[in-house]
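One structure follows; several queries about it will come next.
Only one protein chain is missing from this complex, and each of the others stays in its spot.
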Amino acid sequence: MARIEDQATLAAGPGDLAHERAKGLDAAFRFGAGALSILVVLVAWELFARSGRVTMFMLPPFSAVVARIYTDALGGDLWINLGLTLYRAMIGFVIAAVGGITLGALMSRIRIVHWFFDPIISVGFPMPKIAFLPVIMLWLGLYDVSKISIVVFDAIFPVVTATLGGIASVEKELLWSARNMGASERQLIWQIALPAALPQILTGLQVALPISLIVTIIAEMAMGGYGLGGAMMTASRFADSRGVFAGIVEIAIVGYALIKALAVIRGRLLAWHPETVERS
Amino acid sequence: MDGQGQIVIEGVNHTYRPARGRAVPALSNVTLQVRPREFLALLGPSGCGKSTLLYLVGGFLPTEAGRILVEGKPVAAPGPDRGIVFQHFALFPWKTVRGNVLYGLERQGLPRAERDRRAQSFINLVGLRGFEESYPSQLSGGMKQRTAIARTLAFDPSILLMDEPFGALDAQTRSLMQTELLSIWQRTPKTVIFVTHDVQEAVYLAERVAVMSSRPGQIKAIVETKFEKRDPSILRAKEFVEKVDHIWNLVRDEAIKAQELSA
Partner (left out) sequence: MKALSRYLPLLLLAIAWELAARLNIVSSLALPPLTHVATAWLDLVHDGELIDNGEASLYRGAVGLLLAIVGGGALGMAMARWRTFDVFVNPLVELFYPLPKSALIPVTVIWLGFGDGSKILLIFLGCMIPVTIGAYNGARGSDHVLVWSARSMGASPLRMMWDVVLPSALPELLNGVRTALALSFILLVSSELIVSQKGFGYLIGYLGSTGSYEGMYAVVLTVAFLGFAADRLYQLLMQWLLRWRE
């Protein structure tokens, strides 16, 4: 939740009463409190599950879930499922990213491309495209192609919109001065428009990444087979609730790692940008 | 009532402790008395803590050392006995002019008809008749500040705290607003603490000017600035110009010190 922290820094002005009170809460304390509250939740989970108020089916203890993940990891199933889910989500995400940026850049420079795709993008963006999943299954079957296709179909819209918006908000002076210095149309896009639009494009990618993960899991659940989503569905079908909760924890870790990684990449790529400079 | 609107400030210190970075002493041993229905200007270079002092009187910041008494009682929290007008207006952007002016009256629990009547009369007083249903985003800077003043006057605080209220306005609007504020104050006398860094504005508006030193702020001098009549013609009168010169000399050293501090 990097955005929240940015806001906190921005809101910090002298004379802010809330901030005066916050002065004692240094980073170490915050970290400790965070770790503590996560620990409290996990302990509460464990105790509640063992208290007998709920059945082990409704809520297996956290320790049992961890043990299950450990067994799966030793048996190798975890790595197969994890690998397949990551593969599908990442291939879909990368295709959506490259395709979305390309389409957005083309739309911003070529009028006819803009004319054709603009209504499709603006009508398609808010649609729940996941409803097309059975259609894609009908066309492409139950293999990776159809899983990856639905991911691309869902994740590409925010990338196109962000690229289009990002390029549109590039300062005219910047483009004029580049053209003045003899930049060609191609150089204008690659060397000026796209780098200047990078913050917004990255924001679009940060929207597209969670969508890719959500849709990958849904597609795996709907089509079955290997993959973290498919494994959860199989577990659920055999009333194996430890398997279901193990799936949640595994998927949560994958989501957390990928989203943090993208935030780190954003920081690297935008080292020149005021948003990064301000934070350090 | 005797002592209404009286403010006593005794030995007040204040230090800002930002979440990151070093603590900054803002006020050091400030002692000052404001008489009932007096118009007092707090004058000093930027960063001298004059706004901090105003916020302490308002009860927005906790008094750490010394004491501040309003009408004999120590300040603990903000309250409707002390109305405040900020430099950047602080209007509720989601409320219309009327909605803003009504807000304080609603919190006082006045009956509806009385609220509407009072709100309208103060909107008229500041010359905003016809703009009741406008949102702040549709108003000019001067009109926004008129709305803020009407909003504060409407719930009838005995004390008016003004934090560089005309600092964000252009020169013409600013001088019009000064004259208007004076005439409002003469009709509805209140205790006013008026923070500014403009010497001429302070001398023109206030009966007394408290000059503050640069950080940490202290009261350096208090100058009487009473004149027979106050209207824009006084700006060229000899006695007025002399007062401005005198106070400007007091302030200049502090302004230079303040610049060195911030450099």
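A and B label the chains in the order they appear, each numbered from 1.
Everything below uses one rule, namely that contacts are C-beta pairs under 8 Å (C-beta built on N, C-alpha and C of every residue); 3 or more make two chains touch, one makes a residue touch a chain.
Quick caveat, the model's predicted, so the values are computed rather than measured.
Colleague: Which chains here touch the chain that is missing from view?
Modeller: Within the full complex, the chain left out of view touches A, B.
Colleague: Among B:5, B:58, B:165 or B:217, which residue is in touch with the absent chain?
Modeller: Among B:5, B:58, B:165 or B:217, only B:58 touches the chain that is not shown.
Colleague: Touch as defined at the start, partner being the missing chain; which of B:15, B:29 or B:108 qualifies?
Modeller: B:108
Colleague: Going by the contact rule already stated, which one of B:11, B:25, B:78 or B:130 would touch the omitted chain in the full complex?
Modeller: B:78
Colleague: Since one chain has been left out of the picture, which residues of subunit B touch it in the full complex?
Modeller: 55, 58-60, 77-80, 82-84, 86, 88, 90, 92-95, 103-104, 107-108, 135-137, 151, 155
Colleague: Residues on subunit A that touch the omitted chain in the whole complex?
Modeller: Within subunit A, the residues that touch the unshown chain are 1, 3-4, 7-8, 10-11, 13, 15-18, 21-22, 25, 29-30, 33-38, 41, 57-58, 115-120, 123, 126-135, 137-139, 210, 213-218, 221-222, 228-229, 232-233, 235-236, 241, 244-245, 247-248, 251-252, 255-256, 258-260.
Note that in this section only the chains that are shown with their structure count from here on.
Colleague: Where the CA atoms of subunit A average out and where those of subunit B average out, how many Å apart are those spots?
Modeller: 50
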